[in-house]
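Note sheet for the following structure.
Excluded from the complex is one protein chain; the other protein chains are retained at their positions.
Entry: subunit A
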């Protein structure tokens, strides 16, 4: 136990990102005193993310200035249980954040909802194809339905001033939007982004092939906008510095401008920076948590007692915190028992690169994180999976996110990787290229999981989180299928002189944590209605400790074909709703175990 115990608070929140700030905003309005513990520092869009300083690709995109530093927090990694995991000493495949706003600062702003059938995936696939299609996979239902979450998806889209074209408002379909999406209660708050010539060609080509293109929903705001909390957002200037950067234009919705800035002086919220949470403490009977122990900014170990504990750190770190605190039962891949660390999943990323002749100009320096033209025809169960040999899918999207000089140097297949010929190819192609990304789902299998490393410890003396992961065969087949579709569209486009493809989940290749893929790590503390296969119940409340609520993508039983921020924030507002309208009046398990 810590040397010093602080005065008790109503709610302690671990992490000041999207979910943590939303919890503080909503619960403080109910009179709850909220203490937020944030590992990083205060920062603000105006003072810290303004161009031209922010537009330093080397500092922020390559040296990852806004992300977690691995000496502070990292994990060990291996592909399977027969290997010995080694610590990740440098960031690569995924980029957790640090500081006010968390990873919500350096996201791209691609803001999705899950499909209704994503949320009851096991039930849905079993009914449509028979249970055997899911053999070998630990696919589960979320335990909460699209209809229940819809008001919360809608609210978060309004918090962000999301720009898009609805494809289904209250059951009324609109071909200009995503016709596969679940029914929405309202249109997007802002009109869709503008698109570049290659994206329009993608749209027309995909439509001519019988697909259903639509503008990607975007939290890069397209018009002056005031969100439900009163925050004022500005229109996006298409500067091409979204992912890995903060937005000094107040145009990419982020937790600071959308939520933090709307905290009033009198709100009972306190944020303590440079506070590194070590563990959640349990009561003597183990039924509840009593608060959290953390290292404060002076490096002193202190205990913050609280009635309610909210875990709002990055998906992986939430799981780590549970494991080092002894919350729940760790998952054992041998027996399949235990739940903490179970169903870790990732995302399959593949892409087709399209190289146009001089007739088509992309001008990639004009871009935005969520400037995309997308088809959803091969996502989720929007297409017939009979005899395909896999479940799940992903969206296929022509994205123009940036033309930054270090990272964006597209060259057609066959180009040497250096020298005069390479330079010539970059010159010829820089303005005439677009990437078509395949953003695929990831299914949980018995051997992919998170636990504590038996060998390596961090600077605080705690064992590292250990990730054991390789792409399941199902996901490899799915990714192969998707990239084939993307390539087919690419080859049907006019004025194309070359097409390249890349598939990070290709057959025969092991998952590598070195090349960047996505910061979409999911699972490990999944939600559900069965305590033997989920860590939290359908409200995000821990089965084993009813005053611990868990937020973020660690709740996903399997990963979606979509970016996680929209889905996880819908879940966050759902949990907040349960706290506000039920739990806080009468603290108890909200479901019978």
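Here are some notes:
In this section, contacts are C-beta pairs under 8 Å (C-beta built on N, C-alpha and C of every residue); 3 or more make two chains touch, one makes a residue touch a chain; residues count from 1.
Just so we're on the same page, contacts and distances are computed from a predicted model.
Among the names given as "C-type cytochrome", "MIP18 family-like domain-containing protein", "TonB-linked SusC/RagA family outer membrane protein" or "ATP synthase subunit a", UniProt records the absent chain under the name "C-type cytochrome". If you put the hidden chain back, the residue from A:20, A:248 or A:328 that touches it is A:248. Annotation: of A:92, A:235, A:447 or A:587, A:235 touches the absent chain (contact as defined above).
Contact with the omitted chain, checked across A:224, A:286, A:389 or A:515, is made by A:224.
On the side of subunit A, touch with the chain left out of the figure occurs at residues 44-47, 50-52, 222-224, 231-232, 234-237, 248-250, 257, 261.
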